[in-house]
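For this view, one protein chain was removed and the others were kept in their places.
Chain IDs A, B and C follow the sequence of writing; residue 1 opens each chain.
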Amino acid sequence: MATTRYKADLQIPLEELGLTRDEVLGMYRDMLMARAVSERLWILGRLGKVYFLVSCEGHEAAQIGSVYAMRRGHDIFIPYYRDLGVALAAGSPPLDIFLHALGKRADPYSAGRQLPGHYSRRDLNIVSGSSVVGTQIPHGVGTAYASRYRGEDAVTIVYFGEGATSKGDFHEALNFAGIHRLPVIFFCENNGWAISVPQTKQMVVQDVASKADGYGFPGLSVDGTDVLEVYRVTREAAARARQGQGPTLIEAKVFRFSSHSSNDDQTRYRTPEDLEGERAHDPVIRFQEQLLNSSVLDEVEDLQIREEVDRTLDEAMTQAEASPDPHPEDASGQVYSEG
Amino acid sequence: MATTRYKADLQIPLEELGLTRDEVLGMYRDMLMARAVSERLWILGRLGKVYFLVSCEGHEAAQIGSVYAMRRGHDIFIPYYRDLGVALAAGSPPLDIFLHALGKRADPYSAGRQLPGHYSRRDLNIVSGSSVVGTQIPHGVGTAYASRYRGEDAVTIVYFGEGATSKGDFHEALNFAGIHRLPVIFFCENNGWAISVPQTKQMVVQDVASKADGYGFPGLSVDGTDVLEVYRVTREAAARARQGQGPTLIEAKVFRFSSHSSNDDQTRYRTPEDLEGERAHDPVIRFQEQLLNSSVLDEVEDLQIREEVDRTLDEAMTQAEASPDPHPEDASGQVYSEG
Amino acid sequence: MAVKTVLEAVREGMAEEMERDDRVVILGEDVGIMGGAFRATEGFLARFGEERIIDMPLAETGIVGIAIGMAINGMLPIAEIQFADFIFSAYDQIVSEAAKFRYRSAGAYGCPIVVRAPWGAGVHGGLYHSQSIEVQFAHIPGLVVVAPSTPYDAKGLIKSSIRSEDPVIFLEHKRTYRLIKGEVPDGDFTVPLGQADVKREGSDITVVAYGLMVHYALEAAEVLDKEGVGVEVIDLRTLLPLDKETVLSSVKKTGKALIVYEDNLTLGYGAELSAILASEAFEYLDGPVMRVASPDIPSMPFHPSMEFNCLPNPEKIADALRTLAAY
Partner (left out) sequence: MAVKTVLEAVREGMAEEMERDDRVVILGEDVGIMGGAFRATEGFLARFGEERIIDMPLAETGIVGIAIGMAINGMLPIAEIQFADFIFSAYDQIVSEAAKFRYRSAGAYGCPIVVRAPWGAGVHGGLYHSQSIEVQFAHIPGLVVVAPSTPYDAKGLIKSSIRSEDPVIFLEHKRTYRLIKGEVPDGDFTVPLGQADVKREGSDITVVAYGLMVHYALEAAEVLDKEGVGVEVIDLRTLLPLDKETVLSSVKKTGKALIVYEDNLTLGYGAELSAILASEAFEYLDGPVMRVASPDIPSMPFHPSMEFNCLPNPEKIADALRTLAAY
């Protein structure tokens, strides 16, 4: 914390951003929380208690900044497997995530049926997803259609990685959304990798944002490690959507700090320099420095927040671990609406 | 023929185009032939002899100009159902088309198995297609990969309508072709309609050509009623491809003179003015005038060519109609390589 | 009551549901001004407006995927696939998404879409306008698969399908669209999902069929009747969930079963029926469980001489019935 890397951010223009200090600190706490939940999942993974995990480390600013730009409880969130931070910020507490990661009976997302990383809470407008990359993108177009059809001003935000932009689902969804100017935000978390496949083998263009051109609506690239910038851009897109001005494709350039998942080892395909280099772009540290440097936060408060996060997670983990496993016969049921 | 509408075309710069007079007259003959075959198919349709047809009327310049720009017998043609003119120009004589339209045993495309409009001759590098819109586009990427892999300089040209550009197959194919800079031409015959769905409900962009931007290679719009312009643009794309400079998306703006197919009635969804207006863009008349005005052709020769076309078709039709139907048991066989 | 075609019945059923519930919308290629390739939505655009009758870009993954999104946000979309043969590019959305939403969210999210698809052969449609696609869906728990054969059932079942909270694949046999006519009540009535219908009673042999084949089976049953053999014809109507009881109790009565379907034989729908009978009615069987189906070729060839050679017909069914009767 000795050097201040982000001088340009010295002042946080709360008013201009339309954010209160509490909200900004909420973002910070959620980023810390997302990071800490991820870290604890790795530990549970190594202990053999969690079979599988996909971490959000490096993506926190993109995930949490974008959620804060939406009207939580009103707008619709369609996350993908990496969106632990989206789930948290949209209102799903860490306990949910632990219950889910442990496959517990009380897992509110899927009752232990889905592989960890599949966030879903109907009461929070977080939509259930599959593990199939890209299939959720047309869903977001449909939910947006339905909101507008009923005359509601809810906006849908649907998340995916840059790998998902190669799929036909992406193309078909964006095409329709553009034609009908639907209230939907396509939010791409571009970390440059689809497991081991680098962006250069995934697409020719430099910016995923430029793909919006073919669909007739704006595409914006944003530094996905800058939570306030992500917030600003997403809020504008949401406002446009709410005013009937149609979709936006937002590309948040982020870094994938960990391997793709707990089954992967990225040192097999990434150079040590590459891996080392990206640590300089830690969105959590960046925001911390920004908050401290701009005096929105002081070091004592910072510590308090961190301790609170830790306490919350200690409790949540204990509670989750003590929670009962599914019964074998829980495998049946909920195949159809009746029975 | 009294008024000359295309004054700008008064001279045909044969040398600049790299075309001989014979080739230009070949194009003209093939355009007349394509039109005349279509017209006869409609007659056979009304007589109940042909169950189904998709006509190429209005698309002739795009189809035939593009084929002449390729090295026939060497390059690879992947047509779609509207490409009667592509099949003809690529070397499949009218007899083939009649045999196919009548579902005869001797149908060289499919032995009476496919619905009319499915051109395929392996000896001419015309690749068999399905009726599923868009699926052929990735095939063209694969054939191009194979040609380059073997160090051959064959170029693939794959055809489709503007409706097909909405499909995931289009997106996935162009994306890969761009990444690998493959020797393939994506040739879109944009007639503004996908059955009854107008372009405005199919996409936001004005030009299909602009969709190439997202894939990192050139997209060109060309007046698809101008056979020589189509020829020129396609030849340049083929040259680029052969030199390792990668794919091109060509959009030929054309008109669909007839209903989508023999099962359709476009007066249900198009205005009389619209239908009337497009007749002014007849590519066959346009080329005829151009040839006459530039004195590449005189009226006597023109008549000779037309008579020759008629004679050829009279013969082909008679021969095709006399050709035996498939046997019931021809339905089996050729499911697997053995048997 | 008026006599209507299957097509009219489907159209009427949809129109009534759209009047009744504005959550119902229709999306598909050419469903608007053109009224659909088969005219199932004729007049709907003028009646219900562009917001509810949506002409879609040519993209089946999108059509179904967007319908799914609508459904999970409170609407009751009907996605029309222009020909069943083109449903396969939407297969992932149907199987990975629609079918699994409820189960994977432990009941939180349902996915009440209806996917309508005109299927079947006998119209010289060639390889890609003739296919039977039912097993690819009837194998998938979470889906409901419906295949009516009569105008009455078509109207009653499309209404039940639209009202259902589960994803329904609604298969309309295109050869029956205008060919099959029958009495259909005006106004509201439903036929429950998941119930087979005994279309003809008989004591010697049970024939199980659906779609066009029901009519061929009934024709064959008439012929056999004259030969002194009593044939019971069961119209499954819903293929998933299967009404096993109706089939089992009929076969337990007759002791003999013939299953007729126009899909290719191997792993066609009749395979499951045979399997159920071979395991659950084994002691009642007085003869082999027979199947009449199309041969194992990739799809129907275009030329009628070949097509009709492949399709089951009343003669082939009657022959199989004679074999069973003589057993």
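Criterion: a residue touches a chain if its C-beta (ideal position, glycine included) is under 8 Å from a C-beta of that chain, and two chains touch if they have at least 3 such contacts.
This structure is a prediction, so every number in the text was calculated from the model and none was measured.
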In the whole complex, of B:L14, B:A36 or B:A146, the residue touching the missing chain would be B:A146
I'm checking contacts with the chain that's been left out. Which of A:L19, A:L53, A:I97 or A:V133 qualifies? A:V133
Would you mind spotting which of A:I195, A:L220, A:L275 or A:V296 touches the chain that isn't drawn? A:I195
Per the touch rule stated above, chain A touches the missing chain via residues 51-52, 103-104, 110, 112-116, 118, 130-134, 163-164, 166-169, 194-197, 201-203, 263, 268-269, 325-332, 335
In the full complex, which bits of chain C touch the chain not displayed? Write them out. 61, 85, 88-89, 91-92, 95-96, 99-100, 103-104, 127-128, 135-136, 138-142, 240, 242, 264, 266-272, 274-275, 277-280, 282-283, 285, 287-291, 296-299
Interface residues of chain B (partner: the chain not displayed): 76, 107, 109-111, 113-114, 118, 120-122, 127-128, 130, 132, 135, 137-147, 149-150, 156, 168-169, 171-173, 175-176, 179, 333-337
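The definition used in the following text is that only the chains that are shown with their structure count from here on.
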Farthest from chain C in C-alpha centre terms, which chain would that be? A
Averaging C-alpha coordinates per chain, one finds the centres of chain A and chain B separated by a number of Å equal to 47
Between chain B and chain C, the Cα-mean centres are separated in Å by 37
For chain A, residues that touch 2 or more chains besides their own: 168-169, 171-172, 175, 179
If you look at chain C, which of its residues touch at least two other chains? 56-57, 59, 61-62, 89
